[in-house]
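Pasting a structure below so you can have a look.
A single protein chain has been removed from this complex, and every other one stays in its place.
Should a chain be cited, it is by its letter among A and B, assigned in written order, with residues numbered from 1 in that chain.
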Amino acid sequence: MKSRNLAILLTTGLVLSLAACGSDSSDSNAGGVKITVACQPAKTAAKQRKAWNDDVAAFEKAHPGVKVDSTDQQPCFDPKTFAAKLAGGQMETVFMVPVTNYTDVIAKKQAKDITGVTDLVKNYGDIKQDVRGMVTKDGKVYGVPNVSYSVGLVYNRELFTKAGLDPDNPPKTWSEVRTAAKKIAGLGDGYVGYGEYGGGNVGGWHFAQSIFSRGGEMVVEDKAAFNSPEGKAVLQNLHDMRWEDDSVGSKVLIGWEALMQQMAAGKTGMMLGAPDVVTDLVQKFQGNVDAYGITGVPEGKASLTGGEAYMINPKANAAQTKAAMQWIDFQFNTPGKGRHDYARGKANGEAVGVPNNDYMGDSPTGRAIVKDREANAVLPTENYRFYVDTAAGVAPKLEPAKAQELYAVLDVAMSAVLTRENADIDKLLADAEAKANTILAQG
Amino acid sequence: METLTMEPKRQLTPRRRPPTQRRRAVRSNLTAYGFLCAALFCFAMFAWWPIIREVVLSFQQTNLVDEPTWVGLDNFRTVVEDPAFGQAWRNTLVFTLLALLCGYIVPFAVAIVLNELRHARAYLRFVVYLPVMLPPIVSVLLFRWFYDPGPGLFNQVLDFVGLPALAWLDSTDTALISLVIVSTWMNLGSGVLIYLAALQNIPGDLYEAAELDGAGILKRIWHVTVPQTRLILLLMLMLQIVATMQVFIEPYMLTGGGPENATVTVAYLMYQYAFVYGGNYGAGSALGLMLMIVLLAVAAVQLRLTRDEKR
Partner (left out) sequence: MLNTTARPEAADETRAVAPAPQRRSRSRTKRRGAWAEGHARTIVSPLELKSRWGRRIYWALLATVLAVFTLVFVFPLYWMVTGAMKTGEEIAQMPPSLFPKAPDFSVFADAWELFDMGLLLKNTLFYAVGAWLFALAVDVTAAYALSKLRPMFGNVILGAMLATLMIPPIVVMIPAYITVTDVPIFGWQLLNSPWAIWFPVAANGFNIFLLKRFFDSIPNELLEAAEIDGVPPWRVLVSIILPISRPILGVVSIFTVVMVFKDFVWPLLVLPDSSKMTISVGLSQTAGQVTQNQIMAGLVIASVPMIIVFLFFQRSIMAGLTAGSLKG
């Protein structure tokens, strides 16, 4: 390298560094409004992404002067960066929050009060009262819920048939789950009857789903309540399935994607999951569209609620707020449009027909959405009728306080029964209880 | 560091009258600081301030939006009471010891052997350093597949030679050692090459002399090679400890800290607090501060040993 080139190089570096200080990007959009919206589908889901981009174009056309930028961060709500993005003004104008985080986000004033403008979402009033209640605090509204569901049992109908089980008579109790799992695992090498998580915080999450289904509790009055007959039954059942029946596989699954991937590969019989699991299996993980059915959670004493709402950046100005609400209205809450454009979904090979959302309940909009969904259903909707039939009657449960910390504690118990044949369940639960109480006591 | 101060004071210009000299001194200082300012900015903001901030943060609670509140020792109490706290330190310690065993003694032995070889040296050096060049995520994802209890390479090899399969990442007994294996595989090369360079600097006549004294090969290693490379060995010891104490990507990608917390490390727990448990930056910083103090202690001990050695 010649010295002159070196000098040029160094100067470039210095100029670059100086330029940094002066490059305060100002987004003054002459006359127009610019909003950024989260949750554009990833590039791996090409068709869904195109559909989203078409929606953005259609929306911009219908609202002249509004410019919409999409972000496709995966997962689209990332607890890791949420606080920092918001603090640093990097948060999208419209962002999605899962039900787990509603309380936290609202309490920390990280979402805009939209009480006065809810009428911009035309069907806001049709959203179920209890679902709206979750985003309302002291009479103020902080978000527009647009998904709500409860956990059920997702199962592979093809494997049921293959194993000589009746896919139209899915397990209703945990002991039936165990019997079915054993039969499916008996199909040969690599077959897993019932898939379960053992770490990465999702193990504890599924423990919560299981204990709720048996009528147990996670936390009662700021005290851990899972060291109970129901909690023991959850672990004992899992332990026996692992070590007596060998029907849960030998690989410990860590992280949400691990079980999804395994389920989508077509050799796993059952897993706990909400209807959105079916959608993801088919769309994100390229699972076989026809294979998956869903039924109510075994035993069905209660079920963990899932769902999401769109909220608006507290730093958005009035014009942006208006455009943002119009976007939420257009994309997520209009029958036949955006998310509810089931005809297009069908054409794109989505698992249309999955009852993955009943946030509108039995309102006119809700009925219109369901009607539209069933008219375009790709699958015989009876694959899901067991879920629909039972879901309405199952008591919904919210996630406990300090959910992630508790899940980390319960990961230990879950991984223990999955990796050690001699795991002492009573001791595991007692230990976890003590640890959880310490965490809960820290307030 | 001592060598830096040993240089003679520079005297560029012959002595002149004091006022001019003072003006010159001011101007030359200004110029020097002009050259320094970019580095000072970078260090101040991204090296020095974070260290101070870590101390401050560990006594605070913040959500990044509102003003932080002082909480005294609460953060420390939180992390010490954490069920995984003791385990995390124990794991980090065991990981460090195992990694030292594999990543410290083995490369030294390998380097000694390599230095004796007269053929294929370039190939061997290239090959041993290849994994070091790969981004760690590549090694980690590759080994995740090798560790797969079913079709994974390792169990297939065990099966091939007639040994029973191991659970690797999925057992409390083998999970931590499995992480050490990945970590060693991807870092071994740098140690080997550093030792190799050190070995090449040992004057040959020392060996000649030892040989004349009738020393066998092992004695020559013990009485010539080891003493001659002692400084580097000491230095590498500290670098290794510092490097292994920050182990993060292995548990993050491979085990999620499990099974049964068998692979939770301090750095991993720190990450959990700040970025998984709803942004508890205070508690995470408290853990970071503890780790920092331990590492500084290690560095102090090392510095002491080196100084004794130099005397």
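The rule is short, and it goes like this: a residue touches a chain if its C-beta (ideal position, glycine included) is under 8 Å from a C-beta of that chain, and two chains touch if they have at least 3 such contacts.
On a predicted model such as this, the values are computed, not experimentally measured, just so you know.
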Contact partner of the left-out chain, one of B:Val71, B:Leu100, B:Ile177 or B:Leu193: B:Leu193
Among A:Asp138, A:Asp189, A:Glu221 or A:Glu421, the residue in touch with the chain that has been omitted: A:Asp189
Residue touching the undisplayed chain, where the options are B:Val71, B:Leu100, B:Leu142 or B:Ile177: B:Leu142
Where the missing chain touches chain B, by residue: 1, 4-5, 7, 10, 12-13, 28-29, 31-36, 38-40, 42-43, 45-51, 53-54, 57, 62, 64, 112-131, 133-138, 141-142, 145-146, 150-151, 153, 156, 159-160, 185, 189-190, 193-194, 197-201, 204-205, 207-208, 211, 217, 220-221, 224-225, 232, 235-236, 238-239, 242-243, 245-246, 248-249, 253, 267, 270-271, 274-275, 281, 284-285, 288, 291-292, 295-296, 299, 302-303, 306
Residue ranges of chain A at the interface with the undisplayed chain: 1, 3, 6-7, 9-14, 16-17, 20-21, 42-44, 71-74, 78, 80-81, 84-85, 87-90, 189-190, 255-258, 260-261, 284-285
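As a convention for this text, only the chains that are shown with their structure count from here on.
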Centre distance in Å when chain A and chain B are each reduced to the mean of their C-alpha atoms: 38
Complex contact set, residues of chain B against chain A: 38, 63-65, 74, 77-78, 81-84, 148-150, 167, 169-172, 255-261, 272, 275-279
Chain A to chain B touching residues, read off their complex: 14, 17, 79-84, 86-87, 104, 108-110, 189-190, 198-201, 203, 250-252, 254-255, 402, 404-405, 408-409, 411-412, 415-416, 418-420, 431, 435, 438-439, 442
